[in-house]
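Quick one: the structure is below, and I'll ask about it shortly.
A single protein chain has been removed from this complex, and every other one stays in its place.
Here the chain labels run A and B in written order, and each chain numbers its own residues starting at 1.
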Amino acid sequence: MTELLGKDLLGIEDLNREAIVSILDTAVSFKDVSAREIKKVPTLRGKTVINLFYEPSTRTRTSFEIAAKRMSADAINISVAASSVKKGETLKDTALNLEAMNPDCIVVRHASSGAPHMLAEYMECSVINGGDGFHEHPSQALLDILTVSEKLGGVDKIKGVNVLIVGDVAHSRVARSNILGFTKLGAKVTVSGPPTMIPVGIEELGCKVEYNMAKAIKDADVVMMLRIQLERQGTALFPTAREYAKLFGLDALKLKSAKDDVIILHPGPINRGVEIAPDVADGPWSLILNQVTNGVAVRMALFYMLLGGARE
Amino acid sequence: MTELLGKDLLGIEDLNREAIVSILDTAVSFKDVSAREIKKVPTLRGKTVINLFYEPSTRTRTSFEIAAKRMSADAINISVAASSVKKGETLKDTALNLEAMNPDCIVVRHASSGAPHMLAEYMECSVINGGDGFHEHPSQALLDILTVSEKLGGVDKIKGVNVLIVGDVAHSRVARSNILGFTKLGAKVTVSGPPTMIPVGIEELGCKVEYNMAKAIKDADVVMMLRIQLERQGTALFPTAREYAKLFGLDALKLKSAKDDVIILHPGPINRGVEIAPDVADGPWSLILNQVTNGVAVRMALFYMLLGGARE
Partner (left out) sequence: MTELLGKDLLGIEDLNREAIVSILDTAVSFKDVSAREIKKVPTLRGKTVINLFYEPSTRTRTSFEIAAKRMSADAINISVAASSVKKGETLKDTALNLEAMNPDCIVVRHASSGAPHMLAEYMECSVINGGDGFHEHPSQALLDILTVSEKLGGVDKIKGVNVLIVGDVAHSRVARSNILGFTKLGAKVTVSGPPTMIPVGIEELGCKVEYNMAKAIKDADVVMMLRIQLERQGTALFPTAREYAKLFGLDALKLKSAKDDVIILHPGPINRGVEIAPDVADGPWSLILNQVTNGVAVRMALFYMLLGGARE
């Protein structure tokens, strides 16, 4: 199986359909572990996983850490605030130094696009991109695809499905990885948002653009709402949160014109009342919490496939 | 045993005498583990415990983490500073998201009274209140009670004992949990402190008020000194630390008029020379360090009873 992936998981752009399907299948087999009384398998005992986070993230770091521990790996957390990064060490030197401690896998989140690729180049151990700049967040896309696949009854059913991604697409690694991933599985992806948030040339990734969300939602089988970074983009890219919510937030009114069995996703953490209305987030079409559960399973699968647990 | 406790431990107010006694008995049986060469039992292998701390605390977080690890559970730490809490997620959403990762127990500390109760409502896993606002800190009260019980030679001996709690009772979850706990075991609790620190109506919890500490100490079998939050309350609630120490600090002079076998407790960290004099803190009547040791044992007992280790 490992040949499908190679040493690292840096982006969905590097995966073919077969690799994606293989990861999803493996993840399904690991979902069972987290549902047991004893949530632990000895598969990766004696492996060292380092979570190297240059940006804070409860959700993603916790998900990777739980995944590692349920596989019996040793998990080490390094966060920027308490690290030598402040002391001005280059990313390359950090990579080489960590490598010298013989880890088996580094999960890296970094504000700069391409940082995980640089690490991967310098390190013999596996590197998983835990989110890099506005570039990719592949484990997020994989868990999103797994969630849709489960709901539809199989990854084959994703072919021809209409996926609508709404929000600040320009600054979203989640959007980028999902466009790539769903497209590779044959889905038709449309992005929507204010023109300031839709990058020029996004169609080259294989998606369509529809600035009118109220219109775009009518055909959607899957609606993925992106998080608005109120703290960063609030003032610059759109007039007010209220106006944004009216035009691009997913509320009961817009949902009314969607298909009856529409699937609603959000990578979290959600801004209730901004990009998604509370009743929609908590409603029956929302699979937001399934996404979180699937996140642990997908990350267990990635550790398993990359760290060669099968070979022991 | 678990019927005595239910799913969560949110406060001493929810426990009856039988439940408290059962926790203490269990804790005693776990004290032995921490005294061994190999301080580990496999009881909670494959269980996931999340320490979710919205307020910093070396002592309490470390105690819960050590307790979890000595039971062989996987412990995950989440602290506010490095978390998505900053991003404005609601507590409910944090609860639901963590729940979706299938933890077995969340230990939560939060500046808002009632936060653990809200988590418990939304989560299927066990929730332990690690201190909420000015409300409760039940594991602290349990370790305090265990410490007194050990010294007196049994929990039955607590009946009729005079417990004096001194300090900022109004802003102390430790005081509140201890008033409830000791009262349920038949002790007679008196609180003392400057009038600005004794809440109106505190008697309704079953205790008496005596503003004159020098007088109150004469009858006390147990004196529990509360920590003065110099950084917060220093300027507002009393004129100077020096004056506070003179009137409500426990020093050799006041101790002189106490019983010969008085027990001195403090939840820590102590302000030497403010609420407790150094020679008193380090003296033979002080059981402050026994409290810390008992803290690990009580927390192991709570994990054991709540996570159903017995059933495996």
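What we mean here is this: a residue touches a chain if its C-beta (ideal position, glycine included) is under 8 Å from a C-beta of that chain, and two chains touch if they have at least 3 such contacts.
Please read all numbers here as calculations on a predicted model, not as lab measurements.
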Omitted-chain contact residue, chosen from A:47, A:70 or A:173: A:47
Touch with the omitted chain, as defined above, among A:101, A:214 or A:252: A:101
Candidate in contact with the missing chain, chosen from A:74, A:251 or A:282: A:74
Footprint left on subunit B by the chain that the document does not show: 34-40, 53, 56-59, 62-63, 65-66, 69-70, 79, 81, 230-231, 268-272, 289-293, 295-296
Contact set of subunit A toward the excluded chain (per top definition): 45-48, 50, 74, 76, 78, 81-90, 93-94, 96-104, 312
